[in-house]
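See structure below.
A protein chain is absent from this complex, but the other protein chains hold their places.
On to subunit A.
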């Protein structure tokens, strides 16, 4: 049972693609000969039904993307298929069949003969999906041992599998623990576990949403490659339409537990029929250049207006608001070891413009943001605001404010919304109590939050509403510079579009300057005027967004750009380059 040896019914994905494209064109899901067949699946947690009668078909060797935003029921559907619903969740009706075998109402022993052998699972978060106290090799071997492979043979095979999923020194890696591996390596191990028994179907539940974009691409390539060789079908659960567009033969769009649209990937994402799908496609940054997306490109239109003048030639350049000169930040790791998180970084940001810092995790972009905010002192170099050096004093704090990445943890859960927004005013002793209350009401209005939310607590709000609260808080002191640290990465794509539009409007209205930290190049292209690409603490390239994105000078920038998912829809809606 080697992954490399088996080339079954489905040949390499590349050669198989044209056939499937014609099948897709027929549009009718093949009922006979299908691999996975789901009819009228309903799942409830307690009394609350979250999946309302989902139909789903996966044919042998096919890649189907199940796309939806958080709360759409996509993950619940995936877990219901393999009988791994969390406590309290149960399938209330509907049928699931794998080939001819029904998967509903199985006893534990029967499930054991399905899971791992016939259906593999690639879980969401490689950080927690591996047992932290068990050697990586043993965890791979376990997938074989539980289905009867002798322990010794399983160990040897595990090393083989680690080699196949692309780990260097697989023999040594097998003896390491998960914390000694990077996120990308861990996800490779998990792909190896899922593919160990060469199942007929792999369910990949947001397999790369926790990974950097270049790592994401490699892991998805690996999954597609292994699945293609073994003839394994893939059910890809994702919130990311661009990933779905790149990787799937067919796309199924789920909203509030109901399938709203399904069909060949090119058709669904290129010419969506259902209004919700259209909204989703339009909200994806970068895909709004697709001509067939017949939807007003709201956020892009609003942001490009204020962005245009600062790059246009006929407008005099604005004075510099923020300047970083040769910033260095070192952290001590051990007695002798030091980490240079920020290494000689210099840039300037003209007033009223948006400067984006992009890079992958660990590139030093967030540390740079902390230095700019005066929350950390640089080891060397200086940050200037309007020509005056920035310190950690109250005056600086007033002029620069932060919008944090995760609106779920950046708001004190015990504060009311009004108290959250008012806090900076109290900290700086601005106005009387009544004046502050007025100001809070004003601010909430500016971020389009209804005034009756003021007395609610963050837990009662949605992610988008919370991020609006965070923006209102950041605006409370009338700052000149907002540091936006991945402000939309925790949000669903349609919510992201609305928050970005709000940010664009606020910048235009109030003459704000943004330092926009992001790993998402598609978003950056949409919102920024200038961009700086960070890698290993260094700024490898800076320049106007247009020229950096269209003519990257540094190979790393080119690599980052190539890794952005969605290339297939952006350029050639019909091309299928799965492997």
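One rule holds in what follows: a residue touches a chain if its C-beta (ideal position, glycine included) is under 8 Å from a C-beta of that chain, and two chains touch if they have at least 3 such contacts; residues count from 1.
Heads up, the rule we're going with is that contacts and distances are computed from a predicted model.
Chemist: For the chain that's not shown, choose its UniProt protein name out of "Peptide ABC transporter permease", "Hydrogenase", "Protein-export membrane protein SecF" or "NADH-quinone oxidoreductase subunit H".
Modeler: Hidden chain identified via UniProt as "Peptide ABC transporter permease".
Chemist: Would you mind spotting which of A:96, A:130, A:235 or A:402 touches the chain that isn't drawn?
Modeler: The missing chain is touched by A:130.
Chemist: Among A:112, A:433 or A:551, which one touches the chain that has been omitted from the display?
Modeler: Touches the omitted chain: A:112.
Chemist: Where the complex has a chain not shown, which of A:97, A:146 or A:419 is the residue touching it?
Modeler: Here the residue in touch with the unshown chain is A:146.
Chemist: Which listed residue (A:258, A:320 or A:339) would be found touching the missing chain in the intact complex?
Modeler: Considering the complete complex, A:339 is the one touching the chain left out.
Chemist: From the list A:44, A:190 or A:561, which touches the chain that is not on show?
Modeler: A:190
Chemist: Tell me, which residues in subunit A touch the chain that this view leaves out?
Modeler: Residues in contact with the chain left out: 82, 84, 108, 111-117, 120-121, 123-125, 128-134, 139, 142-143, 146-147, 166-168, 177, 179-185, 188, 190, 193-194, 196-197, 212, 214-215, 218, 331-334, 337, 339, 362.
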